[in-house]
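I have a structure I would like to understand better, so I am pasting it below and will then ask my questions one at a time.
Of the protein chains in this complex, all but one are displayed in their positions.
For clarity, chains are labelled A and B in written order, and residue numbers in each chain start from 1.
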Amino acid sequence: MRQEQHRLTVQTRGQGLVEITREITGWLAGQGPRDGLLTLFLRHTSASLMIQENADPDVQRDLETFFKRLAPEDPRLYRHTTEGTDDMPAHIKAALTQTQLAIPVAEGRLLLGTWQGIYLFEHRARPHSREIVLHLIGN
Amino acid sequence: MRQEQHRLTVQTRGQGLVEITREITGWLAGQGPRDGLLTLFLRHTSASLMIQENADPDVQRDLETFFKRLAPEDPRLYRHTTEGTDDMPAHIKAALTQTQLAIPVAEGRLLLGTWQGIYLFEHRARPHSREIVLHLIGN
Partner (left out) sequence: MRQEQHRLTVQTRGQGLVEITREITGWLAGQGPRDGLLTLFLRHTSASLMIQENADPDVQRDLETFFKRLAPEDPRLYRHTTEGTDDMPAHIKAALTQTQLAIPVAEGRLLLGTWQGIYLFEHRARPHSREIVLHLIGN
C-alpha cells in the first residue's frame, strides 16, 4: 500500500463551474498506485467541488442560476458584508455543496460514471486562484 | 493493510429514498478487513447518497417533499429541459446532497449511529438501475 499527495492550482474567471476532470486524471496517470481511493480537498470556503453532468453545458448554467436564486447577492439579507455582496452568498453556496470528494480508482482510472465530470465551483464574482489537495492511497 | 472493491447495483422505483444499509453491511460481512474505512461512490448525477434517520418513514417523505419544493419541476425555470421536466431538478438535488460517503468500520461493523441508515435518493420520475462503487481499506 502506498500514498501520494499533490497540490493542484486552478485559476477561475469569476462565478461558475470549471471542469477539472482532465487535470485530475492527468496527475493520476503518472502515479504508482493503480487501485485505490483518490480524495480531493479544496482549501477555500467561498468555492466548492462538485461532480456533475458534463454532457449539456446548460446543466451547468442552470445550476449556477439555481444557487444564485437560493442565496441572492442582497446585502440586506446578511450581516457579513464587508468583503463584498458576493462573499456571504459564496459561503452559503460552499456550505450547500462539497469541500471534499473521494473517488475510487481501478486500473489507474477514476471510476466516474459515463456522464460525470469533476468541477470546481467558483462562487466569488472576481477571478481567483484556488488550491486543491489530491491524496491517493492504494496499490 | 488491504483493500477491496465492489460494484453494487440498486433498482429504484422512481423518485424517493431507498434504504441500502442491508446491502452494504451484507457485502461488508464477507470481506477480509475488519477495521478501516468504507467509501461509497455513486456513478450518477441525477440521484444521490444520503445518511438519514431510519426510524420514522415520515422523515423520508418530508425530505422528498422539501427537495421537490426547493427544485420544482417547472420547465420555465430551466434551460436544460430536453431530457424531461424532472431531469434538471434531479441534477440540482444531486448537487445539494452527496455523490460519495465514507464510513469508518470497526470489528467488521459500520460505525453508524443508532438511527442512521444509508439511502440512495432517486431524483428521476422513472425507475432506474443505479451503480454504487464500494471501496474498503483497512486491516
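We adopt the following convention: a contact is a pair of C-beta atoms (placed from the backbone, for glycine too) under 8 Å apart; a residue touches a chain by one contact, two chains touch by 3 or more.
Model, not experiment: these values are computed from the prediction.
So which bits of chain A touch the chain we can't see?
On the side of chain A, residues 1-3, 5, 39, 41-46, 70-71, 77-80, 82, 88, 91-92, 94-96, 98-100, 102, 131, 133, 135, 137 touch the unshown chain.
Considering the whole complex, not just the chains shown, which residues of chain B touch the missing one?
Its contact residues with the unshown chain are 1, 35-37, 50-53, 56, 58-59, 61-63, 66, 70, 96-98, 101-104, 106, 111-116, 137-139.
We take it that only the chains that are shown with their structure count from here on.
Chain A to chain B: how many Å between their CA centres?
Comparing mean C-alpha positions, chain B is 20 Å from chain A.
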